[in-house]
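A protein chain is absent from this complex, but the other protein chains hold their places.
Right after this comes chain A.
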Amino acid sequence: MDFNAAEEEEFGFSRNYFLAKEMGSSGKKSARKLSDINVVDEQELREASANIEPKHQNDVADLINSYKSLYPKWVFDLRCGFGLLMYGFGSKKSLIEDFASTALAEHSVVVINGYLQSINIKQVIIALAEILWEQLKLKRKVSSGSLPKVQQPFSSRSMDDLLVFLDGPEMDEKDSFICVVVNNIDGPGLRDTETQQYLARLASCSYIRVVASIDHVNAPLLWDKKMVHAQFNWYWYHVPTFAPYKVEGLFLPLILAHGSSKQSAKTALIVLQSLTPNAQSVFRILAEYQLSHPDDEGMAIDNLYSISRERFLVSSQVTLNAHLTEFKDHELVKTKRHSDGQDCLYIPLTKEGLEKLLSEIS
């Protein structure tokens, strides 16, 4: 690409950004709400979601098959010491795993599913160390003198020790490396800096090669220049598959399912019903205030105390505080700092939810 064309494109991006911002602020903001959509029953929605017929099945299959001709090149790149980074729209899980099972059949492969919510990276590294140990034993590279007689089990060693072991003396050409396949290296379970640093150090080990996929547009922000050039040594491949994100989207809530707001109203009701009548009445005062003063940031604690005392619901500040603590623990009530410095309370529910709640507890 010409240097100037690249600059023009950069300019185009920023132009679009400003145009969009302008359009957003100048035009009339649509007042329609999400709740205006007649959402079908959640169960039905989930069933329909599971039964969506994928479009362009043949074309997608053809596209994925066309990538098979790249497999030998990928193996070549791995042997040259590069890490492969696949990007493009569509789930690349089946593509990468097919590559690993066909072209990397002689190598050991460990798969990390980065789309899971949390991943224990230490377990992964322990597993890798164990595989390498088996591999070395098989090749009889381990002479009796080089390692301590009593081998400390891998699970009790520190991360640094394990990484040093994996980055052993220079690997021969004939040695087979261990391939680590990371689906969604930018996934929620792997996004924190510490995990990325460990993955980078892992990738720089002589016995390890990494094949990873990313889906997020901002994934490159995860790495600094040392990680990109020296440790991961990424070789980028654009492989859009248009395959549906079935497994990657499992943990994300459906936008029309009204999950969060309905859930919190339900839990609020359950919690309230388990409280004492006095506590419920205190809550009612707060709710009524919030409904009648929709523009206020919340109700001041002093105000709540005086009204509660008037109605003989609480005898002292201590009792009120006990009730408030209980509300806060169950996330029924939240505090905010008022503009004049006082703390005020508010209930994090919508107006409709609150009205419904009040009608239910009376």
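We take it that a contact is a pair of C-beta atoms (placed from the backbone, for glycine too) under 8 Å apart; a residue touches a chain by one contact, two chains touch by 3 or more; residues count from 1.
Throughout what follows, contacts and distances are computed from a predicted model.
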item: Omitted chain, identified by the protein name its UniProt record gives, among "Ubiquinone biosynthesis monooxygenase COQ6, mitochondrial", "AP-2 complex subunit alpha", "IBH1-like N-terminal domain-containing protein" or "Origin of replication complex subunit 3 isoform X3"; value: "Origin of replication complex subunit 3 isoform X3"
item: Candidates A:Ala103, A:Leu166, A:Ile214 or A:Leu345 - the one touching the absent chain; value: A:Ile214
item: Residues of chain A (touch criterion as defined above) contacting the omitted chain; value: 1, 3, 9, 12-13, 16-17, 19-25, 27, 29-30, 32-34, 36-40, 44-49, 51-52, 55-56, 59-60, 62-63, 73, 76-77, 80, 82, 85, 87-90, 158, 160-161, 164, 197, 214-220, 225-226, 229-230, 233-238, 240, 242, 244-245, 248-249, 252, 254-257, 261, 348
